[in-house]
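All protein chains but one are shown at their positions in the complex.
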Amino acid sequence: MLMFLDDYSEGAHPAVLEALVAHNGGQELGYGEDRYSRLAAEPIAAQVGRDCEVHLLVGGTQSNLTCLGAFLRSHEGVVAAQTAHINVHETGAIEATGHRIVQVPTPTGKLDPGLVDAALAQHADEHSVRPAGIFLAQATEEGGVYSADELGAICAHAHAHGLWVYVDGARLAPALAVQGARLDLIAACGVDAFFAGGTKNGALCGEAVVLVNPELRRDFRYHMKQRGALLAKGRLLGIQFARLFDGDDLWYRLGAHANAAAARLARGLSECGVPPRAAEANQVFVELPGDAATRLAAAVRFHLWSRGGHGTVIRLVCSWATDDATVDQLIDEVRVALAASDATEVPPGAVRGAAGIEG
Amino acid sequence: MLMFLDDYSEGAHPAVLEALVAHNGGQELGYGEDRYSRLAAEPIAAQVGRDCEVHLLVGGTQSNLTCLGAFLRSHEGVVAAQTAHINVHETGAIEATGHRIVQVPTPTGKLDPGLVDAALAQHADEHSVRPAGIFLAQATEEGGVYSADELGAICAHAHAHGLWVYVDGARLAPALAVQGARLDLIAACGVDAFFAGGTKNGALCGEAVVLVNPELRRDFRYHMKQRGALLAKGRLLGIQFARLFDGDDLWYRLGAHANAAAARLARGLSECGVPPRAAEANQVFVELPGDAATRLAAAVRFHLWSRGGHGTVIRLVCSWATDDATVDQLIDEVRVALAASDATEVPPGAVRGAAGIEG
Amino acid sequence: MLMFLDDYSEGAHPAVLEALVAHNGGQELGYGEDRYSRLAAEPIAAQVGRDCEVHLLVGGTQSNLTCLGAFLRSHEGVVAAQTAHINVHETGAIEATGHRIVQVPTPTGKLDPGLVDAALAQHADEHSVRPAGIFLAQATEEGGVYSADELGAICAHAHAHGLWVYVDGARLAPALAVQGARLDLIAACGVDAFFAGGTKNGALCGEAVVLVNPELRRDFRYHMKQRGALLAKGRLLGIQFARLFDGDDLWYRLGAHANAAAARLARGLSECGVPPRAAEANQVFVELPGDAATRLAAAVRFHLWSRGGHGTVIRLVCSWATDDATVDQLIDEVRVALAASDATEVPPGAVRGAAGIEG
Partner (left out) sequence: MLMFLDDYSEGAHPAVLEALVAHNGGQELGYGEDRYSRLAAEPIAAQVGRDCEVHLLVGGTQSNLTCLGAFLRSHEGVVAAQTAHINVHETGAIEATGHRIVQVPTPTGKLDPGLVDAALAQHADEHSVRPAGIFLAQATEEGGVYSADELGAICAHAHAHGLWVYVDGARLAPALAVQGARLDLIAACGVDAFFAGGTKNGALCGEAVVLVNPELRRDFRYHMKQRGALLAKGRLLGIQFARLFDGDDLWYRLGAHANAAAARLARGLSECGVPPRAAEANQVFVELPGDAATRLAAAVRFHLWSRGGHGTVIRLVCSWATDDATVDQLIDEVRVALAASDATEVPPGAVRGAAGIEG
């Protein structure tokens, strides 16, 4: 069975694994004070290109809750798209730190200054939380990529209103690859803090949190420890990120690879007559008519996204490990499913969860 | 200047104040263990008509956060209309107890089983909070009153899905008056817990929390104390509620009075050519065309609700203290404002806050 | 039965009640924006004698959790004596806002710079919370009163280490009366924030929170609202505090009265052969030998404090309402209990709760 569920189904990229093996020996200080964590932080900071702090955390939800919990005072909330990962898929992790997410409905999953203004207008006094910052994902949860102009406009608008901008970069490598850019771009746009994702881009685990705005750095290691996010054997993260951000630009190349696979898939889908709704980076969203999605699920694992009208929108995710042959097989399976599908009316509604999962 | 901002601008009803004066002397045990708190709890429980616990708290937000914080385990959330008071006007008080509000967009501010189902369908696994209960306000924040059938349907549906139903009864007295009903109705509908509001219905402060479902009663006084909601001089609440629920049905009569004033106002507005959008209990929502709302604000204090198209929706609230002459003055002022108003195009958008407030 | 349990068993002082009656009519804005809240804040701020904000809250636990929750960032904790009210009697209210109390064992219930240093020494890095402030009660929970020198030394020491000092002033009026001082003293000592207690000093409810340090004022009304501490009918608090801090110094005089009653009681106990362990303000702690405490409980209600060796320490509290005759009756009862008591060995151990309570 083919698997296009997500970009964290693989193990580590071989080069990352080799680094773990090569540097397994010897003793290191714990809690991120090992030499490898420094060796990882230095190139990341250099590539960001401005004064910043780099901290290595284990996962995306952990990074989001640790950062937002650290940045927000108790009466403050964070503005986010209704489709934001923190809003939809993190089991109330932000609320569990005591904070409200100010949810903004968006047409495409992207925020913009006007949408932020609408949220601020409804939070004008002490009967609502005070919006203190903006959360967004780059790439977004709906497959889009903010252009430098879009991101810059949000940051400028946020700063003009005294808000910071935090970027969930679980898929930052593919997003930067779309733009042919590197880490300096995200800081140049004015982002105050972000993470560069490792879990979905070649590592076994790990996200590199980058704090650009000095006000957001205060006592960050306290917050990491308090949230269980200060890994005892920090070398596990240090070695991986040191390798990903080594001189050969592995981290960037893996993002570009995932995008190339997704582009190949998008072309194939278009040739099958079902051009994807979105495929800017490594996630491809496509609407399959009638019962084609159900038929496809017999041979491929993927996530259902939404249903309605004449079809079902599904998400197909490519990764650093996806090869051309597998993409071509998937396209063949889509072609087969389309040919066999009935033009069934599909009941509308959001759907959740995965199709094609046995057991 | 006339004031139709809300139903908590007055002092206490004279009979309540007299009771406070009459029973000021003597020593009583603290923290709700005084004789008056018992004298208040007994008639309330008797009128509910089934086994329950009654606790006296100081205010509405306090009651909501204490109850929901007590009922929910850390991974659980509460389903509520997007317009719910806990969602819009309580500064993230529920989130500050660690819990997510599962927001449901509604056409009218009321929940129903279908809307609840839609929310549950999006919270199917451990990547979302587990919805554990339903919050609703009776009367609603948008001026509606759930009929016994509507409320019964929600409760039956909730129980069938393992959820409890909690009712914010800040305006429960007017809501019951609409139906010619008493406290037994709300329990008969299947509500698991609710509060009978005093602040907006004749008291200086206080809400009587009624816990019907035995599972929700566990250690409730611990939760009150932890949230700062166990008043040292519990007699202040006990004396007031003992008076409100005394044999002469003062609490019910005050709700009916507020409704009568609102009905008079609604008739007057209709005669002016602006029939109210909603006026089921003591809150009247009416759309004024052009700049009439701005003109009215020179003479009357009220809350702006929303703007758009050809007018502005405003909220006018009557209380136990509103007399006919004042209502008639208000109608006169509306008539004047309408006559003078320009048919200005009004920019759309929600608005917040009050008009007609000096300083 | 005589009642010396605490200082919140009475109703309101008659002058406070009269003010509530006199100002019950008319409409006022809600949420502390009424004229009476201003009339209360002005003399309080004037008596503090420096720039400050005054907010009226309902109770002591509520004031403590609202203030500390507002002042602390999530990784910060507050230093307090092990015997502090927030540590012993508030059901984890501070922890429920997410914060650790750094508990300091003390010989007498008072903190001092050396004890603070010991706590700081154990909180030196990110594996512990960062102590951000100091909590203390004036008068203390063990009956002591910090002298101006003691309090000034703690504040100077705190500020030198970047900490603020917050004072729980539930019994601030008696404490100031001990020193013949007024509110300016507490600010002059360097206290950053405190509350002047009403509940235990003549009001039906209410504590006046005073924020001196500008950094601690930020968005305080948001925090009040979030914790359910922004009373809808703020006039209830405003009228009471306006009266207590009116030109006739009622608040100060009530504190002095309570102290005078306690001093009379202390003299009487000494004459009975049981000189009190502490009686600086209005709380008298005395050790009764053998089973005398049990015998006394047949006629008097009081709190047991600790047991051990040859006796039981009990707490006897006087208030603004305690008259000489009642004190003298109590002394008679003590004399009777002592005469009848056996020299029983008393098992050691802390005890909690009240004796002499029926039902």
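Lettered A, B and C in written order, each chain numbered from 1.
What we mean here is this: a residue touches a chain if its C-beta (ideal position, glycine included) is under 8 Å from a C-beta of that chain, and two chains touch if they have at least 3 such contacts.
None of these values were measured; they are calculated from a predicted model.
Engineer: Counting the whole assembly, list the visible chains that the omitted chain makes contact with.
Structural biologist: A, B, C
Engineer: Touch as defined at the start, partner being the missing chain; which of A:48, A:80, A:96 or A:296 qualifies?
Structural biologist: A:96
Engineer: Check the options B:85, B:225 or B:303 and report the residue that touches the missing chain.
Structural biologist: Checking the options B:85, B:225 or B:303, the one contacting the hidden chain is B:225.
Engineer: Among C:96, C:111, C:173 or C:189, choose the residue that contacts the chain missing from this document, as touch is defined above.
Structural biologist: Residue touching the chain left out of view: C:96.
Engineer: On chain B, where is the contact patch with the chain that was removed from view?
Structural biologist: Missing-chain contacts on chain B: residues 69-70, 73-75, 97-98, 126-127, 129-130, 219, 221-226, 230.
Engineer: Extract the touching residues of chain A with respect to the undisplayed chain.
Structural biologist: Within chain A, the residues touching the omitted chain are 3, 5-6, 8-12, 14, 17, 20-21, 23-30, 58-66, 90-93, 96-97, 199-200, 204-205, 222, 225-233, 235-236, 357.
Engineer: Kindly note down the residues of chain C that lie in touch with the hidden chain.
Structural biologist: 74-75, 77, 88-92, 95-100, 103, 118, 121-122, 124-129, 349-353
Note that only the chains that are shown with their structure count from here on.
Engineer: What chain lies closest to the overall centre, CA atoms only?
Structural biologist: B
Engineer: Name the chain whose C-alpha centroid is farthest from the C-alpha centroid of chain A.
Structural biologist: Result for the farthest chain: C.
Engineer: Ranking chain pairs by contacts, what comes out on top?
Structural biologist: Result: the chain pair B-C has the most contacts.
Engineer: For chain A and chain B, let me know how many angstrom lie between their CA-based centres, rounded off.
Structural biologist: For chain A versus chain B, the centre distance works out to 41 Å.
Engineer: So the centre of each chain is just the mean of its C-alpha atoms; given that, what is the distance between chain A and chain C in Å?
Structural biologist: Computed from C-alpha means, the inter-chain centre distance equals 51 Å.
Engineer: Got the chain C residues that touch at least 2 other chains?
Structural biologist: In chain C, the residues touching two or more other chains are 97, 222, 225-226, 230.
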